[in-house]
Structure formats: structure tokens, C-alpha cells
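Omission of a single protein chain aside, the complex is shown with its protein chains in their original locations.
Residue numbering begins at 1 within each chain, and the chains themselves are lettered A and B in the order written.
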Amino acid sequence: MHPVVKLVAQRLALSLLLLLAASILIFAGTMILPGDVAQSILGQSATPESLANLREELGLNDPPVTRYFDWLFGAMQGDLGTALTNGRDIAESIGQRLSNTLFLAFWAAIISVPLAILLGLIAVRYKDRWPDKLISGVTLASISIPEFLIGYLLMYYLAVQLGWFPSVAMINDGMSLGQKLQSIALPVIVLTLVVLAHMMRMTRAAILNVMQSAYVETAELKGLSGFQVIYRHAFPNAIAPIVNVVMINLAYLVVGVVVIEVVFVYPGMGQYLVDHVSKRDVPVVQACGLIFAAVYILLNMIADIVSILANPRLRHPK
Amino acid sequence: MSDPLLKVRDLKIGATVYPPGEKPHDIEIVHGVSFDLAPGKVLGLIGESGAGKSTIGLASMAYGRGGVKITGGEVWVNGRDILKSSVRDIRNLRGAEVTYVSQSAAASFNPAKKIMDQVVEAAVEQKKFSRKEAEERARTLFAKLGLPDPDNIGKRFPHQVSGGQLQRCMTALALCPEPDLVVFDEPTTALDVTTQIDVLMAIKEAIRDTGVAALYITHDLAVVAQVSDDIMVLRMGDMVEYAHTDQIINSPKEEYTQALVSVRSIEHEEKNPTPEPVLSVKNITARYKGLNFDVLKNVTVDLHPGQTLAVVGESGSGKSTLARVITGLLPPSDGQIDFAGRTLSRDLAGRTREDLRELQMIYQMADVAMNPRQTVGTIIGRPLEFYFNIRGSEKRKRIIDLLDEIELGEKFMDRYPAELSGGQKQRVCIARSLAAKPKMIICDEVTSALDPLVADGILKLLLDLQKIEDVAYLFITHDLATVRAISDSIAVMYQGKVQRYGSKSEVLSPPFDDYTDLLLSSVPEMKLGWLEEVVAHRKMESAGN
Partner (left out) sequence: MKNIPISALIGLFLTAVYFLMALLAPIIAPYGMAEVVGDVWEPASSKYWLGTDNIGRDLLSRMIYGGRTTIFIATAATIISFVTGSVLAFFAAVMGGWVDQVLSRFVDLIMSIPTLIFALVVLSVMPVTIPILILVMGLLDSTRVYRLARAVAVDISVMDYVEAARLRGEKIGWIIFREILPNALSPLIAEMGLRFIFAVLFVSTLSFLGLGVQPPEADWGGIVKENKEGIVYGIPAALLPAVAIATLAISVNLVADWVLNRTTSLKGGRG
């Protein structure tokens, strides 16, 4: 078998294994830790009978291993159980919210990825000159403020003071794409700012690393122009590290979304998760945790596979 | 004499340095160097590290590496001063009129592109040839440089060919655009000695056949003597001596040049073996975890007290693995090691403190062999404390004695390794191993990272110390000149086996086996015409077979 195929297959298998282990961890984290779900639902004043009934109903009397496998097989077939707080089907509630979250993350990624690479290139081109210093100063500042505060800062100045955008991001099926985009403009800007800083700094480092190689010097000594050197010699070798950077930051975006949704009261997964953590609705928390972990693992896997595919030593073995 | 192709006048080059704890500032690293190079001629630039030779070479392409800037003087190429040329003119010069061959072809080839694309790139881009013509030319050059399968090697990626082959591909890359001048920057330094001779011959013939002029930069005078018409000796950015090759090699005027020419002229009288060896390696076989072949195969050698056994071989011969097995870092799969009359445990954990004390080691890279956070005093004092429980003023006195022995003195006691030069660091490492009062020291390529004159000093010191302390050395090296200088007996290793073993005079006298012959005859000699002699001799032999 070609070594690349083998490595990719190994990486896929590893990711599946990781996801399985993550599901065990999430399940164990919510089930084995002290605290009684039935008690937290019914509160301190609950009678022993009602507690026992609820435990029975929720299957809390089964051994943890049985409960885990019930949950896992259910999840694999799209059955995530029902929410304790309102008895609704979790999969159904998540469906719309997940697509809302992905909609938000998608537009943030569309803007931030090209922008980060462009700014990274500018910072490298003008290394140690004022554009580089300006970019790195601004990004340092934005890394030093939590996401939710960037959200409120922009909301205060852009939405409340200037009135350019709505201050909450309502979204529903009846809206056209344009209306939706206008509605999510502010959260998208915030998310972009948040990931842009990390992504741009890492892109800059990755390109600088490639630009310091001896083969870039060889290219310069061939009399190629600055653009040709970057395009022909630096870029092919920078793709893998840049894709890696992008994927790592998209994974970061997934987390940033949770907080930003709360700030802008956006009807997505993050809002749903945070709400139900406060209500101690364990099945919902498990389901959301599993989905977030899966997206995260998936993005990291793509990053790894791209670096395998981009490595000429692996693509063209001796 | 025709007009010079390259005329350098009073060239001054500066660099920005970032010393620890101080503000960055500019220093001058080349202080006004002048020379001429006529078309088709070869000028050798030679010097130790820090001499500025590579910097001068790159200046002939108006290029400064890193923070290096050309601060003054003139560089005339084909009748125009390139330091006054526009960016566009300089770009047209590079890769067309002047090309470059670097020390490490492996790093200088783009790993993501095929060799052919990179070899023809400059020629096509500078409109010297069409793509088709350039490829044809490249294939001719591949054949001329002795590369296997010249028609197809260009279709491979850089990592798919060997180091020696890639270095030849780099030469093809430089010659492909039919330049007037090629800058060769230590093109054979990274190669094994038996590979070096072939690449050197290939380069020399290619220069001769294409009529190109060359700047040949190296630290190895014997190598540059084979290829150049003139030689310029540089030291710390200054010209020391500049003359015909013949004059530099045979009647150097300056003291420094004389020292370079006579380097490795240490005389050492071979001692006779004693009845009882201090170290006896018997039938050792070893392999690394995860490898499916033995790195050492049935190795047997003896080392006698107070003597030196040189273990010589090229990369991959297993010589450093032998050191790891003897120290116990790599337990052998088979065989036995006797040391000072007892059998050593195979692994480190099973050895007594006395075993460890009597068997010391000195490393190739002195700067990573010392903890950067410890002072010289701590480094040398630790074995005294650890093995002999010597403390306080007595320890201090012993450390000063040791520092005197390695010719450094008391003032070095409180310095950190980073404040020492390469040679001084290696001396401190020697003192550290002597502090344990060992019976034997393993010296693993201890001089190969040092400049020749410094290395010479270290070898002399080791020989002197051997007389005083009566310590035995197991000397691992790839450098036959070093072997000649210091050994009493020699083991030649090749692909994990001892190819030839015996006293120095036996091993170095004919009749030789094929490999030893190849190895010995490949070591460049400080004499004109040596390369042609060897190549002619080899051709005759292979014709005779």
C-alpha cells in the first residue's frame, strides 16, 4: 500500500478512536461525578418516591456501562434522548440550532481566513517595519481581551452609539439571506476579530519559517523576483503549515461561538448548551459536548491529513 | 592577461550582531579585500570559520545573508560595478552571469519540486535558453557530472537521490544557464571523503570543459589546491596572503599560511602493544530498537593501557555505535566487553561507580556536552566531588591544577560555557574527564567541529596528557590525518564490520584491502596534481582488472 494511503487511514482510525474515547470521557464526566441528576431536577424538596420514579424513568438504576452503550448507540442512530427540563427531543432541538451555529461560523471563517493569510503575508513582507508592528500590536491587544468583552465593546460603539447594526442577532427561517447576513454582521465581525489575531500570528510564523530556508535563498540567487520566489518556492511549502493554522483556528472558532451566541442572544448550539448547563440538564449537555468534540476532532484530523498529503517525502517515497 | 571578469576593490562588509544582554550593533566583518579573477580561472578563498570567505563569495552576487550588508568598495562583474546597479540589473545578473553552489544541496533544493524544474529554472527565467534547450543541456551536464541515469534523474524529487548526487545536481543547476562565474561555497564539506573525491573531480572537469570562472570557497587547503589557479588566504575578514596556488602550497610567505599548510604534521611514535589490554571488545553485535539490521557485526578490538586506538570510518560505518556499546548506553545483542581485568555489565544500570569513573567520554560538540547553566568550575569540580568526595579548598586547588593542565588557567573557573571559544570548550570537556582519573577516555570525533589549527592544538594536548596521565584513548574519527597523527593501533570500520585492524604501521602499509585502499587514497593531500594522480591511478587499476 502507498505510504500516504496508509498514513491517512491510520489518522482516520485514530480520530475515530479519539472520538470514542472523548464520548466515554464526556459520559463519565457527567455520570460518575458526585451529584444526582434526579435530585437536581426535582430539587431538595422532592419526595423519595418521586425521586425513585424519576431514577427509574431515566434509567439511572442501570449500571453505568449499560447506560453508556445505550446512549452511544442511540447517538449513532441520531437519537440523543430527551431533555430533562422540557421533555423535548434533543436531536430535534439541536437540528435548527446547529445549522444556525454553522451558518455563523461559516461566514466568520469566510472572512477571517483570507484576511488572516493576507495580513500574515503583509506582516512578513514588511517584517519589523511599521505595518508588521501595527498588526502585531493590534492582534496582541485583541488576544488579551476575552471574546465576550470584544462583543460588548463593538455592540456598544457600533450598534448602540453609531446604530450601524442591530445589537441582538435574531434569525429565523422567514428571513432572506441578506436579512440574515445583516442580522449576524456584528457577531461575525467579533468572531473574525477573535480568530484573526491567532490565525494571523501563526500564519506569519509559518511563512517566516519557510522564508528562512536555504532553498528560498537559492531561488533569490537565481535572480527570481520577490513575487516569483514566494509564489514558486515559498508557497508550495507553506501550504501545509498554513492549512494547519487555519484548521486549528477554526477549531478555536467553534469554542468562540459558544460565548458570542450568548452575547448576541443568537439561537445556536452555544446558547442552547450554556442554558442547559445552568439548568443541569445532563442529556442536553452530553449531546452538545459530543457534537462540539466531534467537530473539533474532525477539524484537527483534516489539518493532519493535509500535512500528510502536502509532504513530498511521503507522496513520492524513495 | 585579459580583462578581469570579476574585479573586487576594497570590499567592506558589515553585519548586525545581537550580543546577549546588550543592544544590537553593527560590526565590520570584512575589512577591505581586493582581488581579480580572469575569465575561465579559479580563485580559491580559504580561511577558518569567521574569516568572511562565504560573505565575500556572496558579495560577488551583491547578496548579503541575514543581517549582512555590503558597506563599501567596488565589485565589478563584466565591466560594471554591481554594487551601484539597480535591483533589476542585479536580478538579471544572478542566475545568468553569476551562479551559486551551496554547502548543503539537501537544504538548497526545494523539497516540493522536481530536480529538473529547479535545475533549468534560472536558465529559462533569464531567457538564456528555451525550456527544451535547457533540459537538453541539463541532461548533458548530469552525464558529464557522472550522475546515474542522466536522462531520468531530473524527474525525481530531491529527497529521492543521495547527498553526493544532489551536490552534483546543484553543480548542474549552477552551470545550466552557461554563467561566466560560479561561486562554489564549500561544495564538498558535508560529504564523506570517498564521495568527496568523485564530486571534486566532477566539479573540476565541469569547470575545465565549460570554461567558466569560479570562486572556490573552503576551509580545506588540500582541497582547494586541487582545483584553483590562485589562492587567497583570509583571516577574520582580512587578506593574509594572495598568490598562485603553487606558491601558497610550496613556499608560503606568511606565518599563518605556513601554519595552515603544515597542519597535522604532529609526529607520534607508535608504541608496542602491552601483554594485557585495558579494553577488550569481543565479538560485539548490536542493533538499535526498531531497526531490522545489525549496526555492529561481530566487532573485536583491543586497546592497550596508555595507548590510542583509532576507530576510523565514514558515516554509517558503526563507529559511534561502538562507543555507545562500550559506554553501556546501547546494550549489545551479543559479545562481551572486558575492561581493566573485569567483564563490564552490558547496560549502564549494571555498572559500578568504579567502572564509570575509569571509563570517561569526550564528545564531538563541546557546546552541548556542557550544561550551559554551570560554570567551568562546577563542571570540572563535579567528578571530583562525585567520585572522590573532594570538597572546599582542596577541590578548588584540584580544579586549578586541571585548568593549568589544559592550558587555560584559574581565570576560567567562574566562566560559563557560552563565554568560551570552541577550542576552550573542548579543553574544559577534556579536564572534566581527566578529573575522574580514568584509565581510558572515548574521544568521539572530538576535533571534527573545530578549525584545523585549533584541532591541532587539541590533539597535541591530548598526546601530552596521555604521557603524563598514562590514559588510553579510543579515538573515533572520520579524518585519516588525525588517525595518522595520534594512533598506536587502528581499526577501519565499514558497514558495521571491522575491515582492517592492527598496529598503525600495519594498517597503513600495503597490501590493502579494496575499501581501505579507497579510503586512504581519497584523503586530499597538500600537493598539486594529487587529484589527477589518484584518478588516473584508479582508472588504470580498473582498466587492469
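The working rule: a contact is a pair of C-beta atoms (placed from the backbone, for glycine too) under 8 Å apart; a residue touches a chain by one contact, two chains touch by 3 or more.
None of the values given here were measured: they were computed from a predicted structure.
Visitor: Among A:L72, A:M170, A:A185 or A:V255, which one touches the chain that has been omitted from the display?
Guide: Candidates A:L72, A:M170, A:A185 or A:V255; residue touching the omitted chain: A:V255.
Visitor: Hey, which of A:L54, A:A293 or A:A310 is the one touching the hidden chain?
Guide: Considering the complete complex, A:A293 is the one touching the chain left out.
Visitor: Hey, which chain A residues sit against the chain that's not shown?
Guide: So the residues of chain A touching the unseen chain are 18-19, 21-22, 25-26, 29-30, 33-35, 37, 40, 140-141, 143-150, 152-153, 155-156, 160-161, 167, 251, 254-255, 258-259, 262-263, 273-274, 276-278, 280-282, 285-286, 288-289, 292-293, 296-297, 300.
Visitor: Taking the full complex into account, what residues of chain B touch the chain not shown?
Guide: 20-21, 327-329, 348, 351, 353, 356-357, 360-361, 363, 365, 368-373, 382-383, 386, 416-419, 432, 436
Everything that follows uses one rule, which is that only the chains that are shown with their structure count from here on.
Visitor: For chain A and chain B, let me know how many angstrom lie between their CA-based centres, rounded off.
Guide: Averaging C-alpha atoms per chain gives centres 50 Å apart.
Visitor: Please give the residue numbers of chain A that touch chain B in the complex, ascending.
Guide: These residues of chain A touch chain B: 213-215, 217-225, 228, 232-233, 236-237, 312-313, 316, 318.
Visitor: Considering the complex alone, what residue numbers of chain B touch chain A?
Guide: 61, 63, 65, 90-96, 99-100, 102, 104, 107-113, 118, 121-122, 125-126, 156-157, 159-160, 173
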